[in-house]
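For this view, one protein chain was removed and the others were kept in their places.
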Amino acid sequence: MSALVTLLVLPLAGAIAAIALPSPVGRTAALAAIAATTGAAIVLMATVAFQGMPRLEMGGWTPPLGIVLVADGLSVALIVMTALVMASAGLAARHAFAPGTAGERAAFGFWPLMLLLWSALNVVFLSRDLFNLYVGIELLSLAAIGLVAIDGKATALAAAMRYMIFALAGSLLYLAGVVLIHAAHGTLDIDLIATRTAAAPDGLALALMTAGLMAKTALFPFHVWLPPAHAGAPAPASAMLSGLVPKASFAILLRLWFDTMPDRASDGALTLIALLGTAAVIWGSLGALAQVRLKLIVAYSTVAQIGYLFLVFPLAGGASAGVPWAAGAWTGAVFLALSHGLAKAAMFLAVGHWMAVAGSDRLSDLRGLAQLMPMTAFAFALSAVTLVGLPPSGGFTGKYLVMTAAFASGQWAWALVMGGGGLLAAAYLYRPMAVLFARGAQAGAAPPSRARQAVPLLLASASVALGIASAGPFDLLAIGRPLAAEEGL
Amino acid sequence: MMIWTGPLLPLAALVWPFLLAALTALPAFRGRAVRLLPFAPLPALWLAVAGVEGVTTAPGLLLGVTLGLDAARRLLMGMTAALWLIAGLAAQPMAGKPHTAVFSGFWCLTLTGNIGVFLALDVVTFYVAFAAVSLAAWFLVVHDRTEVALRAGRVYIVTALAGEVSLLVGLLIGAAAAGGVDIEGVRIALGASDAGPVAVALLVTGFGIKVGLVPLHVWLPLAHPAAPVPASAVLSGAIVKAGLFGMILFLPDGAFGSVLMALGLAGAFGAALWGLTQSNPKAVLAYSTVSQMGLMVMLVGAGGAARETVPFLALHHGFAKGALFLLVGAMLAASDRRHRMLCLAFAAAVSASVAGFPFTGGALAKAAVKPGLTDAATLALSLSSVATSIILVWFLFRLWLLPNAGKTATHWPLRLSLPVVAGGLAFAGPWLFWQSWTGHDFVYALAMKPVIDALWPVAVALPPALALLRWSLPQRPPGDLLLLLQGWGTLSIPMPDLSLRWAGGRRLFDALALAIARAERGLLRWSLSSTLLPVLVLAMLALLA
Amino acid sequence: MTALSLFAVTGAVLIGIGFYGLIATRHFLRRVVAFNLIGSGLFLFFGATGARGGVTDPVPQALIITGIVVAFSASALGVGLVVARARLSGRAALPEEEDGA
Amino acid sequence: MTALLPVLILLTSLVPAVITFFLDQESHLLRNALSLGGAVLKVALIVVMLFAVAGGAAYETTIPLAPGLVLLLRIDALALLFVSLSATLWLLTTIYAIAYFGTQPELSRFFGFFSLCVAATTGIALSGSLISFFIFFELLTLSTWPLVAHKQDEASLKAARSYLLYALPCSAALLWAIVWLESATGPVLFTEPPDLDGLDPMSLRAIFALFILGFGMKAAIVPLHGWLPAAMAAPAPVSALLHAVAVVKAGAFGVIRVIYDVFGAARVAELGVGIPLAVLASATIIWGSLRALQQHDIKKRLAFSTVSQVSYIVLGAALAGPYGMIGGLAHLVHQGLMKITLFFCAGIYDVRAGVRSIAGLNGLGPRMPWTSTCFSLGALGMIGLPPMAGFVSKIYLGIGGLESGAPWVLAVLAASTLLNAAYFLPLLYRLWFLEPSPDATGDENAPALVVPAVIATLGALGAGVLAASAVSPLGWATLIAERGDIR
Partner (left out) sequence: MTLAFNAALCALILAAALATILGRGIFRSIMFFIVYGLLMAVAWVRLDVVDVALAEAAIGAGLTGVLFLAAFGRLVREGAEAEPPRRINPPAAVACVGLTAALTWAWFSLPIPERPGPQLAEALPRAGVENPVTAVLLNFRAWDTLLESIVLLAALIGLWMLTREDDWRNRLGLPQHVRPGGVMSGFGRVLPPVGLLVGVYLAYVGADRPGGAFQGGTVLAAVGLVAAMTGLVRPPRISAPGWRAVLVAGPLVFLVAGLAGALLGTNFLTLPAPVAGGAIFVIEVALLLSVAVTLTFLVLGPPEGENRR
């Protein structure tokens, strides 16, 4: 059975087991599913890297009748990143959602929600069918909302509600676009649509889907739901929510603008998207600066980092698509997404450890924790390196590629955003770093074991390793790219 | 790679005192470091006596060291080495006193530099040697660590450094102009190049500070008296000659001639006059040195044959001034009247020589110079002898007025015999080298005219000098021009911190963050941000259409 | 205007109305209702497109049925949220929109 | 094997760094052995390579990252100049630091980052491409931060913050410069001149300015120098690292690379950017000295002195002529030797005599003769007095100024010398000539602290006395110039 099928079935089966089976067994099944899915993700990556792109025609039906799932470079890169984050979150949750630690409710619910979230992510990353993608992001949203609310406090519920309206509105806008596409072209398959003859409502469809996905990605000005939602959830959930969930809708956006209807892009629209990205970078960063709670800082950082991703559109899309640096910009943006996912998850997991010890995530309460838990502090620092975009990290590689494209295409304003955003990131991440490194630790509880501290460190290291060994991922991402991924610059 | 090529002795003459300087730092030698001093100048002395052919190079040292000797170098180096030897012996009574290890170490370093100045054939070595002699000598000046010595040290180091810097810049321009570091080449290039005058001005400044050229001399009357007697002897006798020799080496013939002559004469007369306001015999001697050196600078400025003979003059002055300073030391150590008389007598004899009394070395030296001078310059020279005579009489007077030591110091014979030897050399040296240096026969020196020329200034000088003993001028502390500056006090200039200020930026940042937070609350209202959703759809539709 | 166009335009208007409701109302339950309006309006529009050309395309129908189920799931969760929040705080609107103004 | 040499050299400090992070605070022996072992091994490798490279060899290792991002490590004469400096001083500093800290807390972190810093510096030195340079440059920035903050008190954290406040915007400028340039020329390797004709002169000037902004911060060019004096809050070994081994040197080295290997001296002259940079460097030289005069804290005064001195290197590079370049390169080493001496001594005064302010130095000379002698010699070298190394640089720079038609450089050198004297000599005066205060204590019974200082002093002395020999920094700089490793 192909790795592709395994990857789709395993988390679903795990979720089903976690729902159906009584507590300890269900939890064990979930953990087994996590481990197996992680393995499947890696196998799939190897398959793509060495054997080409597996293609799964569901039920044996070819489009436009059936649904096709294809694992290309982008898919597997995101899938492996997801697997790493999920496995880490799972490890962290083993403790955080142990029956004794969390309530009965959360100890039961976390595992199926997590696995359902994972299933949805895999679907979104693999599917080539626009409606199937819709179902995927709906599943994603519902599972994510469940995770936001899992804390059970009034603020968490409010955050979940807020998230829900944005997610629902976004879904419906996206679906409206899908409806228009189907009405105009009679197919939902991305590759078939790419070869269609253009229709008048295509622009509206693209606009609807883009706007909807932006709301789900929490791009400025639709980001307001994100900080409370991500900051309110327990650490392992936050790690998934902040590290992975926005990447799903972003991946669909990439598919739309670069695979589905690259010809439909106009400079104005691309610029508008990047301007929103720019605003997100600035807004999110300043927002992070204004926070006194670490989780909120980290969450606002996600708002800013998401902004970066949207700079890719004018650099690799539209009139830029054919030029040699476009591939670089596109790959750079994906690098940014990947490294952000890893780093952000590492940060949330680290913060989770600190909260467990200090009892709060207020900066003033975290003073000196670096002495108590050097490994997590180091993980946080490494993640910060990635987010700021300093070498050698995946964040840097991505930033470099995007900036080079910006200069090469003469659109260097976006390079300024990129660089300025890095500085802002340094500014808002410096505050927690300085607090952590100050003297005077006041431990409320015993620090977690080294093995548990190592989890965020491994994730953060992965985000840095992405930059150190960037040649492999770069080549991987080129697999299945419609633009000839020319030898960069 | 060869460490050196050519004869070893010149290199040894430099390295040896340097090594001794290093030795003084060793604990084993600390207590008796002074004992090493007489040994330091021996290779140099040997070198001067024996002479050497060819050029020594040490390509790996510094920027490539080249050493060599010619007549002038040999003469001056010989004088210097001999004087250092004598002074080194004279320093022996210091043994066992505090800080003598430091003193000895820097003594040897100064000596190294002093010898090096005469041996160097390239600009860099010369500069290094010159810097060594200038700066290491600072420790000799401040050795006593009295308030006076320390003040003198401050003035000394400031001026010496200023001199060092202008020298360096001047030499750099010269080397760049010459395209090499050969001293000869640099001198020629300085005469020819556009930048020459600047460089020469800088060199005159640099060397002028060392020789005590008015108005750069201010340090000298402070420093020379402040140092211990043996140090004063080498300072005034040998070290100043380094500057003089620098001028001879580097200044193109005739460059800045009139300026040098004017300044030299100003020094020759002005210093002699101001010296009369001093009560410390060492200060008087120091002013005398300024005066004498002014005279020699004048000769350098005069150029031509006169300039060629300056080393000969310097030979005499070196020994003589060394002797006089040492005699001050002897006088300070003398307790009974007979000893004091003896000191005074010897001092008078040496003074007579400096004043150019006939048949003395000084007379000979001046006689050697005169053929190369214009009449006016000759007259100036003679008049300067008058001034010299007056100030030396004043010196003898002040010497005699020194207090009685009370009890005879140790090493009394040594203390007296060393200046006698130096004085003797001052007498004998010019005779010894007369023929080989001037090319004249002895008869020339013994002829009537030179004798009269030498005699009358002394004769003219005696009455006013004796009058001065009766009606002395108001006494002033040493330092003349420096006294004018003292009113300025310490300069304190408030300086802003140029580094970028972030504080303002930080406030701006905070304000911005606050504004954002406020706007965020507005945006948090779903009705606002969600209205933007269809608006965005429409905007994008418009842009995509 | 054909019947199909009538239904399609009705669908479009419903989407507009629903969106306005989603934006402008503050009681969360009404928002969930408005969400359902948008959804059904969109499905109507979709159904109309699928019936063009005289044949009925089964694919939109199947998709609509899926969509309805998904919308119901979301509604159920949304309703659950508002009820749960009301139990905790006695409020049924988002905190930032609760007070007048 | 030879292709791996560059990596091997890098690993000699990287491996100890990584292992050290995981060591317990109590494993002093293992930690010290790691640090020292790495340092010794590195020095040994470098000695081997010095001979090989002098014979004309060059080693290269290429690690491709993404397209356009090639990690190229290359050992040539210029790289070796810097790497031997940092490696030697690393060894000395390690010995010193082990003695300095004793059994203080958080040493594993300290030595870990310390080795990482050196690894980054090594990487900077060996970088054969612009992007490799940048990567290691940033690694250096980051690994330095925990060192500056090491004491974790208010002052240290403030200093560390100030450091990043300066460093990160300048890094951004640097990245902009690199990206802008490479977007037009493709990846820039130091061995082959990039084709700059694709960019108009104004763009090139802007890129150059961005480069200078980026490197100038590390090189503490006014007005980007504010972090350096603040960083004196860090312990003495860190100061040594900042001022001599790594950080400021990296900035100056970057300027050299940019001028000679990216733009090329000819292009710099053609664009007319060399002289403005020289003016800036000169202004820094003067300003740093003036500010140093006002300081009452030893280390602060030394820090401002560094501000001034490092710009000598920049000045030499900016003059863009052979003499200036040789002078600048030689000063890279000279300044390192002399400044590390001074900081070592300042540290000894601090830990052995509790003296930090200049006033406290009174009479310490006879009490701590070795330290004070080293300090004095270092200070004299800084002033540029022969035969210490400083004067050699000064001579070459002066001639370089004349050669490049900038005779005013001589005035700058002159003024700087006088100012240096003005702020150093009073220290020596206090050391040797003033009476100690009655309650003063202090001894130097700490060979591990004193010996590195003495060795560094001897190095500085040797670099001056033996300047013309082939093994001196000057000789090596001349070799670099003759070989055309830099254009």
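Going by the order they are written in, the chains are A, B, C and D; count residues from 1 in each one.
Basically, a residue touches a chain if its C-beta (ideal position, glycine included) is under 8 Å from a C-beta of that chain, and two chains touch if they have at least 3 such contacts.
None of the values given here were measured: they were computed from a predicted structure.
Asker: Over the full complex, note down every shown chain the hidden chain is touching.
Answerer: Taken over the complete structure, the missing chain's partners among displayed chains are A, B, C.
Asker: Taking the entire complex into account, which one of A:33, A:48, A:70 or A:116 touches the absent chain?
Answerer: Hidden-chain contact among the options goes to A:116.
Asker: Among A:146, A:227, A:332 or A:352, which one is in touch with the chain left out?
Answerer: Checking the options A:146, A:227, A:332 or A:352, the one contacting the hidden chain is A:146.
Asker: Suppose we count only contacts with the excluded chain; which residues of chain C make the list?
Answerer: 1, 3-21, 23-27, 29-30, 32-34, 36-37, 40-41, 43-45, 47-53, 55-59, 61-66, 68-77, 79-84, 86-88, 90-93, 97-100
Asker: Which chain B residues touch the hidden chain?
Answerer: 527, 530-531, 534-535, 537-538, 541
Asker: List every residue of chain A that touches the chain not included in the displayed model.
Answerer: Output for chain A: 1-2, 5, 8-9, 12-13, 15-16, 19-20, 22, 56-62, 64-67, 103-106, 108-109, 112-113, 116, 119, 123, 131-132, 135-136, 138-139, 142-143, 145-146, 149-150, 152, 157, 176, 180, 183-187, 199-201, 204-205.
In this section, only the chains that are shown with their structure count from here on.
Asker: Is the number of contacting C-beta pairs greater for A-B or for A-D?
Answerer: Here the pair linked by more C-beta pairs in contact is A-D.
Asker: Please compute the C-alpha centroid of chain B, do the same for chain D, then give the distance between them in whole Å.
Answerer: 36
Asker: Could you please state the distance in Å, as a whole number, between where the Cα atoms of chain A are centred and where those of chain C are centred?
Answerer: 27
Asker: Among all residues of chain C, which ones touch two or more of the remaining chains?
Answerer: 19, 22, 94
Asker: So in the complex, which bits of chain C are touching chain B?
Answerer: 19, 22-24, 26, 94, 96-97
Asker: Residue numbers of chain A touching chain B in their complex, please.
Answerer: 162, 165-166, 169-170, 173, 203-204, 206-208, 210-212, 214-215, 221-222, 224, 264-266, 268-269, 272, 283, 286-287, 289-290, 427
Asker: Which residues of chain A touch chain C once you look at their complex with the stated criterion?
Answerer: On the chain A side, the touching residues are 131, 135, 138, 141-142, 145-146, 149, 153-155, 157-158, 160-162, 164-165, 168-169, 171-172, 175-176, 179, 182-183, 186.
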